[in-house]
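One chain of protein is taken out of this complex; the other chains stay put.
Take a look at chain A:
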Amino acid sequence: MAPIQILKLQNTFKPGGKVFEVERAAAEHSGLVQMLLQDFDDSDLEAIIPISVDVSDKGLAKVFEWMTHSKDLPKTTDDGSVRGPDDSAVNWKPLTFSDWDKKFFDALDSEALYEILIAANYLDIKPLYELGCQFVANMIRGKTTEQIREILNITSDFNPEEELRIREQKALVKDESETAEKN
């Protein structure tokens, strides 16, 4: 068995960033790290690999936590087709949160969540940012416009007249269903 290789990564966006030690198998989730590694000989892996992203060390630590936990997941997104009913190929792959992923994301506050998204996007960790985006999407899934405003802390900038029009339009669909149910 090959010895476990440890990579040193440092965020150089701000001075004094912490040096993270990450297993190579975990770090290779990141397309960026894979690319950077090409510039390093296997012999000088002692050197610090610089990354530069506007994310706190705390956020990065979370990302590396996810990477370390998921180090055994396949690195390249395999397009192995998923089988649907009657064994037909489904052209999309449903995103599934493992129990660990669920706990991981549930424990985050919104600031940490966004930092992870930004870092995952920068480091090019496809599975992580897909999960993160789906997690944010799930937060507002099935919610009404007013509820979405509340969750994401958004203010409406429609004037009252527009607001009314939008509501009327929505009402058209609603009314239809209500009269239909009475029938």
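The rule we apply is simple: a residue touches a chain if its C-beta (ideal position, glycine included) is under 8 Å from a C-beta of that chain, and two chains touch if they have at least 3 such contacts; residues count from 1.
Quick note on the criterion: contacts and distances are computed from a predicted model.
Asker: If you had to name the missing chain as UniProt does, which of "SKP1-like protein", "BRICK1 protein", "Protein CBG13792" or "F-box domain-containing protein" would it be?
Answerer: Missing chain, UniProt protein name: "F-box domain-containing protein".
Asker: Could you tell which one of A:9, A:51, A:67 or A:117 touches the chain left off the display?
Answerer: Within the whole complex, the residue contacting the unshown chain is A:117.
Asker: Can you tell me which of A:8, A:24 or A:149 touches the chain that was removed from the display?
Answerer: The missing chain is touched by A:149.
Asker: Please output the residues of chain A touching the missing chain, sorted low to high.
Answerer: 84-86, 88-92, 95, 110, 114, 117-118, 121, 129-130, 133-134, 136-137, 140-145, 148-149, 152-159, 162, 165-166, 169-170, 172-173, 176-177, 180-181, 183
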